[in-house]
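What you see is the complex with one protein chain gone and the rest in place.
Think of it as A and B in the order they're written, each chain with its own count starting at 1.
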Amino acid sequence: MDTIERVGITVMRGIKDFLVPNSLDYALKLLDINQGNALVLGGGTHLALVKNSSHEIIIDIKRAGLGYIKEENNYICIGSAVRAVDIINCDLLKDFAGDILQNAASKIGSPLTQNLVTVGGNIYSMFPWSNLPPAMLVLGAEVVLTSQSGSRKVSLEELLKANPRTFVKKDELIKEVLIPKSAKNMKTSYKTFSTTENDYDMAIVAAGLDFDGKQCKKASIAVGAAVSPASLLKTSGVILEGKEITSELIKESSEKAFSDVKLVKDFRTSQEQIEATVKTLVKRTLEECSK
Amino acid sequence: MKVKLNINGVDKDLTIEPGEILLHTLRNNGYYGPKHACSTGDCGACTVIMDGEAVNSCLVFTASAEGKKITTIEGIGTVSNPHPLQQTFVEEGAVQCGYCIPGMILSAKVLLDKNINPSEEEVKTALSGNLCRCTGYVKQIKAVIKAAETMRGGQ
Partner (left out) sequence: MLNKFKVVNKSVKKVDGLSLACGKPVFAGDMDSRGLLCVKILTSTKAHARIKHIDISKAEALPGVYCVLCHTNVPRVPRTTAGQGYPEPSPYDSVMFDNKVRFVGDRVAAVAAETEEIAEEALKLIDVEYDILEPVLDPKKAMADGAPVIHDQDDCKVIIPIAYEPQKNICAYVDAVVGDTEKAFAGSDYVFEGEFHAPKAQHCATEPHVSSAHLDDKDRIIIVTSTQVPFHVRRIVAQTLQLPIKKIRVIKPRVGGAFGSKQEMCFEDIVAMVTLRTGRSCMLKYTREEVFVSSRIRHEQYVTLKGGLNKDGKITGFDMYVLSNTGAYGSHGLTVMCNCGSKVLPLYPAENLTFRGHAVYTNSPVAGAYRGYGATQAAFAMEVIIDQMAEKLGVDPVDFRLSHHIKEGQGSPIFQALGEGREGVEQKVKSCGLPDCIKLGAEEINWKQKYYKSKDNGTIKRGIGMAALMQGSSIPEIDMASASIKMNEDGSFNLLVGATDLGTGSDTVLAQIAAENLGISEEDIIVYSSDTDMTPFDVGAYASSTTYLSGMAVKNAADIVKAQIISVVKEMLNETDSEFEFDDGMIKSLTSGKELAMSDVALRAMYQENQFQIGAIGSAISHSSPPPFAAHFVEVEVDTETGKVTVLKYVAAVDCGTAINPKLAEGQTEGAVLNGISYALTENYILNDQGRMLNPNFRHYKTLRSNDIKELKTIMVPTYEPTGPYGAKSVSEISINGAMPAISNAIYHATGVRLYDAPFTPDKVLKALNQK
């Protein structure tokens, strides 16, 4: 029967078991046994709004040993249960790539939801307003998926394009995000657009430039919220590479923002406004990176 | 299913549904401080403190909260022995309808427990997850700063 959609819930119906594994191995085992019938719970900011579940099991991975941020080989490894607040407070990430991850994490929701939202959820849920993916794309992030039968690595870009909901297999979960340490000295900028400070962002632009003296060696620009999935702007980046950054070049780069991506419709605003805003944010992030 | 929750320092054995939300559990067990206002994690009226961090209890599954220390507004002070924040909120005129106040005070408490001398900007950020439609926030910000002063011993 038709009813107005009700979103806030008191109980998620249909759930028969709530499991809290205390190790990754155990979590994967449970996922394997219950694959197709289990919801993986990170922060819960998405799942806690699902009224009726067709799945019967919830597997809460917050205590499965995935809350680490550590250096390993050439990467900084961020476990999928790491929360926004953990990124903001992390010493290891201090001054890494101009604090872009901290800036992105600070834009998530409110201080209350920052204590809940996880890296894994922010990637998997594919909400257009998810704040971390654009920053991570700029840093060249890779994602490790793991199951009982083994692990595989995929670039964040590829994972988002393929849609995590279909790409991640039913017995797999997101284990960690790998940030290449080589991104450490990137000059970065992260800007968002929304009508109020804590609003779900309507446009997100992250930019990261590698300089060799005055020349820009590499330029990564990513857009989120106004496009789905969050994507790198290849054309806009290529325009800057191998050159000295001038304001004309920045303008050209921002004008080319929609060469590789298409705007999604947002009922909160007009196409013209959001297109102009994305271009403006590209311009402003590049200006900040070039200071 | 059965869970053991520590609420305001007291261990409680509760029977809940597996998919139950913490806000619902708390209110069903007599803790009426945290409120339903949007139930989508957008307004903070349901704020509780969990292991020293302020969270929207409408977004937390009760079973996730097992083993954590949960504090509701009822746990930080009483009418005869109020917490400095409860006192300054009343003194400054920061309480109008009162519906958002338990959540607002808990967010403020978490701030002051970490930073006893916050700037006005830091107070604004700490309270930004708590929606108030009555007050315009001016007196609430003032009340937090005044409480911090009291808790510092008046400096």
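Throughout what follows, contacts are C-beta pairs under 8 Å (C-beta built on N, C-alpha and C of every residue); 3 or more make two chains touch, one makes a residue touch a chain.
If you're wondering where the values come from, they're calculated on a predicted model, not measured in any experiment.
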| item | value |
| --- | --- |
| Which of B:Leu22, B:Cys100 or B:Ala148 contacts the chain that the document leaves out | B:Cys100 |
| Positions on chain B where the hidden chain makes contact | 28, 30, 32-40, 42-43, 45, 72-74, 77-79, 82, 85-87, 89-102, 105, 123-125, 127-141 |
| Residue numbers in chain A that touch the chain omitted from display | 1-8, 10-11, 13, 110, 193, 195-200, 267-270, 272-273, 276-277, 280 |
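Everything below uses one rule, namely that only the chains that are shown with their structure count from here on.
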| item | value |
| --- | --- |
| Centroid distance [mean C-alpha coordinates] between chain B and chain A, Å | 29 |
| Touching residues on chain B, where the partner in the complex is chain A | 1, 17-21, 23-24, 36, 38-41, 44, 47, 50, 53-56, 58-61, 63-64, 66, 107, 125-126, 128-130 |
| Chain B partner contacts - residues on chain A that touch it in the complex | 7-18, 20, 41, 43-45, 47-49, 53, 58, 60, 62, 85, 109-113, 115-116, 197-198 |
